[in-house]
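Only one protein chain is missing from this complex, and each of the others stays in its spot.
Chain IDs A and B follow the sequence of writing; residue 1 opens each chain.
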Amino acid sequence: MLSMKNISKVFKTDLVETHALRDFNLEVEEGEFVAVTGPSGSGKTTFLNIAGLLEGFTSGEFSLDGVNVSNLNDNLSAKVRNEKIGFIFQGFNLIPDLNLAENVEVPLRYRGFNRAERQRRVESALEQVGLAARMKHLPTQLSGGQQQRVAIARALAGEPRFLLADEPTGNLDSLMARQVMELLENINQTGTTIIMVTHDAELARRAQRNIQIVDGQVCDFSMYQKADQSLVSDLTQAAGLQKAASSDC
Amino acid sequence: MFLYYCDLAWRSIKKTPMLSMLMVLAISIGIGITITTLNVYKTMSYNPAGERSDNINSIQLWSQGLDTWDDFQSNITYTDVINLRNNNELGLKAATFRTGLAMQSDDPNIDPILESVRVTDSDFFSIFDVPFLYGNAWDKTVDSQPAYQVVIGEKLNQTFFDGQNSVGKTIYLNRKPYQIVGVIKEWNPQPKYYDPLNGAFNDAEEIFIPFLLAEQEEFDVWGNTSGWKFEPMLTYQDRLNSEKTWLQFWTFLENEDQKSQLESWLSRYVEQQRNFGRFTDTAKTPAESFQISNIELWLENNDVVPEDNKVLVGLSVLFLSVCLVNILGLLLTKFLKRAPEVGVRRAIGASRAQIFSQYMVEVGIIGFIGGIVGLLWAWGALSMLHAEFNMKESVTGLDASMWIITPLIAISTAIIAGIYPAWVVCRTKPSVYLKAQ
Partner (left out) sequence: MLHIKPILSSLMRSKSGPVLLLLQIILSVAIVANASFIIHERLTMMQRESGLIEEQILSFNVYNFDPAIDNVQQNVIDQQILRGLPNVIAASSTNMMPLSGSGWMDRYVDGPDQDTAESTPGFALYLGNEHLLETMGAKLVEGRNFRPEEINTQLDQNGMVAMVSQPLATAFWGDESPIGKTMYQGKQTIEIIGVIDKLQGAWVNHSNFEYSVIQNIDFGGGFKNKTYIVRALPEHIPALEETIVKAFLAENPNRVVDGFSSLIDMKKETYNNHRLMATLLSMMVILLLLITALGLTGMVMFNIQRRTKQIGTRRALGAKKRDIVNYFMVENYLICIAGGIIGGLLSLQLGQQLMSLYSLPMLPISYPIAAIVGLLVVTTLAVIVPAMKAAKISPAMATRSV
């Protein structure tokens, strides 16, 4: 489904070169629910941006759904994002001027669906997240959990094969976080591949597979996971300190 | 998709009403001023001769002495006009000047009026394509055997003859009876291209009489008489014999051949006149001593469009560019503020081109509204010019072309102003704005 081979991403400024990802390798199978954890600055966001075709990378090979997407132009990558990928963000990122239905409709507009098709999909997506009755509300009239569910509906409306979630519960209290997580699990049940970046170790544990990114590289801890949780957090802290130190210079 | 963009644009415009109003205000004022000056310029620089512009030619002669006038005079002398009239190589030709006469009819109830009168030849009507309502120009023989015949305008016909066919009736000019041979159908070219020398936007005369009558009737000259040397002018004959310039001469040239034929005739003419002691400025060769001006050149040489107007057009274009820069800044401000939203749209699958289009549609709508408001400003300003400064309606009336030019300028101004901000905003990296706000 998703395959990254030796991906590197280097940010250059006049003074320093920062390796956000180095020789990053990852394979995700169809239907998997993968949780990605790692300290801040480890390269999680860069990984997510590359996986979501929001950013290019310096070297390596990336294929999605069996198609090489390493060097797509803007139009094609926009098309892939639109058709195959759904995004869920920590800050929900709903467009405040648009009501719920219109927010969910946005990707369908760019997809070029006709009116009837758009309406059908918007209704079913909102149905799925339990907010069909509030279609005409503006995002600001909703609670955080509800907003995130709208964002999920928006991601689902395009019926993507592949869902990218960036700290989807980061701005939510624990009750709402659990609801959202359950929703994601349901979606995963229907066959949608999900990659979720999170800080929350508890949430991460609920995923089928855990990946830790440290210093721009994958440490697949799935084998350690059950064995020694404390080792993981030690490593995490160490990496965090190391990163903090390196960003100082 | 376009309608979707329009919908988004309209929401965005409504969301920041002050900023949107400011932009519409800026663009509309810029447009208003530009269209006002452009309208006046366009109507003033209009060439009423249309495709006949190259065919209708007036002749200027360098008959002045050495070190006198620096330019060709628009008018020429009576001697030269008579000689040109006798040039049989020319097809259509007409001498002309303006006079004024008191007009009366057989109707004693109408007070005499002092009317501006054109003294000219029968070909004048063909050269300038003057339309007739009744009758026709006087016969060609009248150009050599003067007769008291007259062509009047529709308006005058209305006043004195209730708009009836008055051909064959008599009017009195300075108490002399003239027989009406033709009535001109509403004809008032603006600018008055056949004689812009006494007010380029004055109305056309309503009375036309045969040229050769001037010698017998000694019509006053209502126009410029210029001399470059001292010549006493005590009698009308003095005027006719003098080197003073006060007449125009027109001819219709079918093609380049006829033009070069006229050129060689004029060269020979100047040479011949030099033998008679005229055309004394020997610094000019005979070939340099005449000028054949088509209508375009003629209008330009007679400064039909005042310099002020050109300065105004230039300054208003600069003004518009200030408005443009102003809007550019405001748009940049506004669009950058919306960068997070663009980030979301990009992540969801909008291509750069789609984002760019979305913002250009918004800019276009602002431009369009600005154009409409600007047209209103221009209309107001032109009405003001008409009312306060007695400017002719023919100049202050909104030219039909402005309905196309205005939105065109407005939208292109907005688009030029919008390209950079829209480009900047569509280039922003979506990932930057997607992290927690």
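In this text, a residue touches a chain if its C-beta (ideal position, glycine included) is under 8 Å from a C-beta of that chain, and two chains touch if they have at least 3 such contacts.
These numbers come from a predicted model, not from an experiment.
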* Structure fact -> Contact partners of the omitted chain among those displayed are B
* Tell me which residue among B:V322, B:L376 or B:V432 touches the hidden chain in the full complex. => B:V322
* From the list B:L22, B:A147, B:I292 or B:I416, which touches the chain that is not on show? -> B:L22
* Structure fact -> Out of B:L114, B:A387 or B:V432, only one touches the absent chain, namely B:L114
* Asked: What subunit B residues would touch the chain not displayed?
  -> 19, 22, 25-26, 29-30, 33, 36-37, 100-102, 112-114, 174-175, 220, 230-234, 306-308, 310-312, 315-316, 318-319, 321-323, 325-330, 332-334, 337, 385, 388-391, 420, 424
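Rule of thumb we're sticking to: only the chains that are shown with their structure count from here on.
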* From the C-alpha centre of subunit A to that of subunit B, how far is it in Å? -> 68
* **subunit A residues touching subunit B - in the complex, by the definition given at the top** => 45, 49, 52, 54-55, 74-75, 78-79, 81-83, 85, 87, 89-91, 93-95, 97-98, 106-107, 109-112, 154, 158, 166-167, 170-171
* Inside the complex, what are the residues of subunit B that reach subunit A? -> 1, 4, 11-12, 15, 340-341, 343-354, 429-431, 434-437
